[in-house]
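Below are the structure tokens for one structure; questions will follow.
Certain chains of the assembly are absent from this excerpt, and the rest are unmoved.
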Amino acid sequence: MDISFSLDELTALVAPSRIAGAGAAAAITGLASLAEARPGDLSFLGNPKYTPEVATTAASVVLLPPDYTGAPRPGQVFLFVADPSRMLAAVCARIEERLWPRPAPGIHPTALIDPAAKLGANLYIGPYCIIEAGAVIGDNTILEAYCHIGRDARIGHDNWFKPRATVSDYCVTGDRVKLFVGAVVGGDGFGFETVDGAHRKIPQIGNVVLEDDVEVGANSTIDRARFAVTRIGAGTKIDNLVQIGHNCQTGRHCILVSQSGMAGSTILEDYVMLGGQAGLAGHLRIGRGARIAAQCGVLSDIPAGAIMFDSPALPLITAKKIAVLRKRLPDLFKRVKSIEKHLGIEETPPTHS
Amino acid sequence: MDISFSLDELTALVAPSRIAGAGAAAAITGLASLAEARPGDLSFLGNPKYTPEVATTAASVVLLPPDYTGAPRPGQVFLFVADPSRMLAAVCARIEERLWPRPAPGIHPTALIDPAAKLGANLYIGPYCIIEAGAVIGDNTILEAYCHIGRDARIGHDNWFKPRATVSDYCVTGDRVKLFVGAVVGGDGFGFETVDGAHRKIPQIGNVVLEDDVEVGANSTIDRARFAVTRIGAGTKIDNLVQIGHNCQTGRHCILVSQSGMAGSTILEDYVMLGGQAGLAGHLRIGRGARIAAQCGVLSDIPAGAIMFDSPALPLITAKKIAVLRKRLPDLFKRVKSIEKHLGIEETPPTHS
């Protein structure tokens, strides 16, 4: 990756209150932690516990808090700023803009756009995209290669879809929505009734609505509703390989970590967090701000603010106690046995179940 | 979504034994549950426990059982039918046909079809599809955009593949098979032998056969056999993000819920159900009609009809008992401790393992 930042540019961006040292490499060409930095890298002291590493870092430029007292080595530059972590973030954001500049508006000649689609202003539509009849695309939206927008789908303003994202027929996105590679919005819900021994599909005639600022990770799948809507609330962020069943609802600002899954019609209130590989049964309500740990399996409603763990789910504090005690089970069995011996009680022969 | 149904159409479709009320909206424009319905919606009473909601629903038209005794409000219409749920399903199926009409037969000019492929009658082949040499496509089959049919693959009649479905070389589908967006049929099995410390791929030269009426969900993956066949039995329905390893076999009419997985060579007999995120080790046999709960982990054969829960799997009844008892573990430890105290027995110091 080609990151190249002159010291002047960097200084202009982070506006240090003080500069120490000189002669750093003409250009910063990378970013790294203090321990891993090599000459040419920019590093930073974001957490006091790493203070000793500043003296030995090979970084050419280091962002430091004003109270850091050491001096740079020859050829090293220290930039003193009020909040090194935030300034690093500003640098990262600038680098991000360079690495991923907005593509210039335009429509690739291989994009297939139905004449009955309505296109906003200032769009980028990449190669081999397909936009079906009746679809509406908001202003300033970017569709990278192979994106597929179904019939009568409505895409908001300032969306950015990475290659191969799919928004199926009749689905809707708000503004500033991001879809990553291979995300599938609006597959059929998985519902069947069994008639004469065969599973007959229940029509899935609802849609999916992604509200403003939603992100959906690579190869994640969000199913359309049986009827009405599968809705993802504003600001909710969904990681890779997540499954969201038909008629689910998430509140605003939820976080769904990779490989988690929600069965049909389950509702997350605002600010719920699902850890990786967590699974929720159908038709549940998870209260505001609840945190469902990784691999947790939830089979009943969860109150607001609860922290759940284990499968089936337990409150964190109970789960922690049990996790400790289950390791002591072999001892407990021995203790009960010696009590029985002590008392001359015959052990009940175990019933097999 | 544009659902529009006149009351006349609706009446013709559901053939009510009696109609009450009049003056409903000229057209039904949505479907919703009694509680969530708004004016313009059709709703229904499918379960007696919701009977009180009929009196307060805002739905413009309600499907009701013949024995419902209330009267419609002004501007509301009640249609009395023998089985409101089934009539709703009929309405949904009609709506589905309108929302997803069969595309007219035809081959998009951007579809790349090898001259050595054999195409049936009455096909729709969408934009940017690729059909390789030797592939055979049955009559009335629909391939939406970007579908990829590998060399010498054989696709049956009346299949419907959503965009980006892949059937790799030499794989076979029966009739009426549905693949959803991004489904991958026929990836390599995951088999290696370790030679001099490096994992060397074992050739995976079998194929995948999907029998009649199989459905495979979005981004699910079914691996080809090491040799011979990975087979999905007729009528089996597979949800999104499911993994099926090489040489697996499913019986007829199995249900595999989202994110479940089967390791290599495992066999499901007919009517097996895998819950979400359930996982099966390799080389197992799961008996007819067994139900493997969500997140269950199965390490050994399961008899027909069993209901399994937990990881590693236990029969449901045992698992339920244990789930209750594990919450009482802290108490049990205390009780044993007080017995020891009572008896003046020293607690054995826990051995660490």
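Some points to look at:
Going in written order, the chains are labelled A and B, and every chain counts its residues from 1.
The rule we apply is simple: a residue touches a chain if its C-beta (ideal position, glycine included) is under 8 Å from a C-beta of that chain, and two chains touch if they have at least 3 such contacts.
In this text the structure is predicted, and so the values were computed from the model without any measurement.
Here 2 copies are displayed; the structure file describes the full homo-oligomeric complex as 3 copies.
The working rule: only the chains that are shown with their structure count from here on.
Averaged C-alpha coordinates give centres for chain A and chain B that are 25 Å from one another. Contact residues on chain A toward chain B in their complex (touch as defined above): 112, 128, 130, 146, 148, 152, 164, 166, 168-170, 182, 184, 187-188, 190, 192-194, 197-199, 201-207, 219, 221, 223, 227-228, 241, 243, 245, 259, 261, 263, 277, 279, 281, 295, 297, 311-312, 314, 318, 321-322, 325-328, 330-332, 334-336, 338-339, 342-343, 353.
In the complex of the two chains, the chain B residues touching chain A come out as 1-3, 30-33, 36, 89, 92-93, 95-96, 99-100, 110, 127-128, 145-146, 162-164, 180-182, 213, 215, 217-219, 235, 237, 239-241, 253, 255, 257-259, 276-277, 294-295, 310-311, 315, 317-318, 321, 323, 326-327, 329-330, 332-333, 336, 339-340, 343, 345, 347-348, 350-351, 353.
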